[in-house]
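Report on the following structure.
Just one protein chain is left out here, and the rest sit where they should.
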Amino acid sequence: MLVEDVLAGTVRSGTSVLFAAEGELISERAGVINLGTEGCMLTGALAAFAVTNATHSALLGVVAAVGAGALLASVHAFVVITCRANQLASGLAVSFLGLGLTSWLGAHYVSRSIHPLNRADIPALSDIPFVGPVLFQHDVLTYVGLALGPLIWLFLYRTRTGLILRATGENGAVAFAYGHSPTLVRYLAVMVGGALAAVGGAQLVLAYTLNWVENVTVGRGFVAVALVIFAGWEPLKATLGAFVFGGALALQLQLQARGVSISPFLLNMAPYVLTLAILVVASRGRAQRPPEEIRAVFGTTGA
Amino acid sequence: MEDQRQADPGPVQGMPEPGPDRAMSHPLALETRGLSKRFGEIQANDGIDLELRAREIHAILGENGAGKSVLAKTLYGVSVPDEGTILRDGREVVIDSPAKGRALGIGLVFQDFRLIPALSVLENVLLSLPTHGMRLRRRAVTAQIGDAAERYGLKIRPRARIRDLSMGERQQVEILKLLLSGARVMILDEPTSLLAPQEVDALGRVLRELRNEGLALALITHKLVDVRTMCDRVTVLRGGVVQVRGLDPAGLDDAKLVEAVVGRHLPQLRTRPRQPPPDDTPALEAVAIDVEAERGRLALTGVGLTVARGEIVGVAGVSGSGQRELADVALGLRRIRAGRLSILGRDVSDGRPAKVLAAGAAGVSEDPLATDVVRGLTVTEHMALSRLELRKRALGYDWHALERQVDELPEASILKIADGARQVSTLSGGNVQRVMLCRAFARDPGFLVAAYPTRGLDLANVMAAQELLIRHARAGAGVLLMSEDLDELFLLSDRIVVLHAGRVVASVDPDLTERHDVGSLMLGLAA
Partner (left out) sequence: MSSVRTGLPVPLRPTAKRWTRHPALARALGWGVFVVVAITILFPTFDVSLQDCLIRATPFVFCGLAVAVPARAGLVNIGGEGQFAFAMVVVTAAVLLVGDTLGAAVLIPLLVVAGLFGGMLWSGIAALLRVTVKLNEALCTLLLNFVAPLVLAYFVFGPWRDRSSFNLPVSKVFPDAARLPTYGVTQLHLGIVFAIAAAIAVWVVLDLTRWGFRARVVGGNPEAARRAGLPVNRIAFAALVAGGALAGLGGMVEVTGVEGVLRPNIGVGFGYIGFLASWLVGHRPLDLLGSSFLLGSISVAGDSLQINAGLPSTSVYVLMAVVLLLVLSIRGVATRGTS
């Protein structure tokens, strides 16, 4: 059944972007744009794949991904926070670093196989017709992903740390005047963001593609950055955005699988074009307010 | 500043000795000995001795650049002194960070408020409180805010966004924040500068409440009237040096204080009689204009306003009453939604800046650092973005010809603008403002929008700028003047229009009107 397959595929293929988008959201809420999200996803994907390949433990793979993603993100953090370089340029360079490193180190893993992250059906719930296959017949990381949006919402709006994070993104000087270190907050936010993006990369190879190829993410990290803008820096809307992207991906795959006579290349464009389209729709609507500290860098205002 | 100028020079007497004083009986809360701080070439503070006692409101008086703000920041731990000691309750302390300052019960209300507009009152207060684990104590703190608000007569809604509050309300949030975090010494940096007269009265009441609760309050100001109406003792700073040390202001006459502040007698501003306008075409004619603010709300509603050539029209209003939108509209920077707008006889309802400038208008913006200073461009290149003639030469422009034109401008020498080769983004605020003023005055605009034209200038340049404004008006320019300083509006304007909530509520003659009546109008009360 097409609708059910597409929706189930939406959840599965949207999860990697979801993690990356929520990670980027945390980073931007603290006032740092990280275009290196793409690199963090790649690094996480390779780390997860390599460790899972060696240890046969997907859990260890995910742990490795967290470490690798945070490490690469810390490079970006150092360059933009400590050295105060341009965020867009540094982020792109970090993505390149991730791409180059994973191509180089991952060359041996291209034809290897792994024991993937198993599907863990949730008892009872997974038997519900339609809803079961769509929501409750996935891998563990996908379940975590589904909960991630609300969790981050709680973190941002209902915890002290979340409040300090938002304050830092709005005005670092004020946060400093209250005795909080914007530098520390931003470092942590960027690294947590990188780690989440890396978990997204891990989910991509461990539960979706099930193998490693060079540049396996093909722009998902950049899409994640776009989705954060679409979401107006709100975690719940970012979840929605990730599933819109996932939906386009899933629909396109289902159409190809069903032998629809449209060139696969044109179908492959759909997720990117759709991302752009929802960005346009979002920016035509009510003016979104980005965190003050990144307005100057992103320049979504002015010409 | 106004008070200083109008101060009666009176007979010069010797400074009275610090006699037995009501406030002197209370314990010392904060004391500095020989505090010095240097920034590059400038000795901002030079051996400052200050005594701040509990149960007193202590004025620290001085003009811009006297070192008041630096002193405040040093006491709070934002900047660290080069020399000298600070004593809190008689014990020597080192305050090397704001956190340390707060831990010692010292709070600072910054002039430009340390509040985050995107967050609510509650969230801003929560942010300022000392840590209590991960959880936000939203309910408990909401109750605390309610209690404190009641006790000190503050009007604060915890859920309101700071962005939606008036300046007076924001200031009350600042004070509340300090109270809840346990401040016993409170320093207020220019607290009256953004307030309407009635809001100042309210502030005075709150401060007296706090004093009676046993707090030590230091009020940093450049206005004599603040000292007279609110303060128990006064310390005067000039050029980073203490001129008057902790005296009861009742024992000092105005002339004495003014001399302590400025160090010399200032000439009176020469006002000139109005001339008949050069022609009947008004500089600005707005008929029932509506202007939209950011989210579809109307910032100006049905505003009708005419500025004749040769006339200075002052615009009074509490911050956010629509002054910014009016200034923007008058320069074609915003489209009007309804009504009709013409400038120097040309219809400019469609809001195109180039058209308005071509009609002969010029402007000084409210916040030139944000809206006018171009990174990397020199003073001369900034002057190119004006009414001055910019001749073409080869593929580019003839910069030398422009430099010559600038050199010949009388305003350039009066305001002593920085060298043409300097980058504007590296200049100090006052120097930037002078460049902006010079640029606006260049080649005698027929209509001038002056938003806060004297902001950031020292006293001598304030006078120069005001004189230039009057001179240009008398030579036939229509001037639309915005100022946060009601005294300045009264001094310069031929007519004052009062904006309240985006509507013109009155148009008054400053010579026949009391300041307090204008204040009432600004607050939307019947005068």
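A and B are the chain letters, set down in written order, and residue numbers restart from 1 in every chain.
Following the convention adopted for this analysis, a residue touches a chain if its C-beta (ideal position, glycine included) is under 8 Å from a C-beta of that chain, and two chains touch if they have at least 3 such contacts.
Computed from a predicted structure; not experimentally measured.
Checked against the full complex, the one of A:Leu240, A:Leu255 or A:Val297 touching the unshown chain is A:Val297. Contact with the chain that does not appear here is found for just one residue of A:Thr10, A:Ser27 or A:Ser90, A:Ser90. The residue from A:Leu59, A:Leu101 or A:Leu255 that touches the chain not shown here is A:Leu101. Although one chain is not shown, part of subunit B still touches it, namely residues 331, 333, 352-358, 363, 365, 370-378, 380-381, 384-386, 392, 394-397, 399-400, 403, 420-423, 425-426. Residues 35, 75, 78-80, 83-86, 88-90, 92-94, 96-97, 99-101, 103-104, 107, 214-215, 218-219, 222-223, 225-226, 229, 263, 265-266, 268-269, 272-273, 275-276, 279-280, 283-284, 296-303 of subunit A touch the missing chain (whole complex, contact as defined above).
Assume only the chains that are shown with their structure count from here on.
Note: centroid distance subunit A to subunit B, computed from Cα atoms, is 45 Å. Residues 78, 97-99, 102, 110, 114-119, 123, 126-128, 131-136, 294-295 of subunit B are the ones touching subunit A in the complex.
Of all the residues in subunit A, the ones that touch subunit B in their complex are 158-161, 163-164, 166-167, 170-171, 173-180, 286-287, 289, 291-292.
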